[in-house]
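Excluded from the complex is one protein chain; the other protein chains are retained at their positions.
Presenting chain A:
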Amino acid sequence: MRITCPICGERDRREFYYVGDAVALSRPDPDDGDIAWDDYVHNRDNPAGVTRDLWYHEGGCGAWLVVTRNTVTHEVLQTELASDAKEAMA
């Protein structure tokens, strides 16, 4: 598997550390309630199809990436810096 780091270019997936769903970017406010926090910390979908998840370029530049990929075809559709994705959410 190959992932294109926006900073370093296309690299082997062994350079990256996989974390999980990019929902981790959407941290609730402290008073958003139990449901919001449970969803944020624990509840994850397991989609057959397009998913967005977080990868850390640990063996490279140290950037966190949002990788949009298809779990059925294994296509990598898009990669972007997590910091850009987070700032775009603001």
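We take it that contacts are C-beta pairs under 8 Å (C-beta built on N, C-alpha and C of every residue); 3 or more make two chains touch, one makes a residue touch a chain; residues count from 1.
Methods note: contacts and distances are computed from a predicted model.
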Per UniProt, the name of the complex member that is left out, chosen from "MMPL family transporter", "Sulfur carrier protein ThiS", "Sarcosine oxidase subunit alpha" or "Response regulator transcription factor": "Sarcosine oxidase subunit alpha"
Chain not shown, touching residues in chain A: 1-2, 12, 17, 19, 24-25, 27-28, 30, 34, 37, 40-42, 54, 56, 58, 62-64, 74-76, 81-84, 86-87, 90
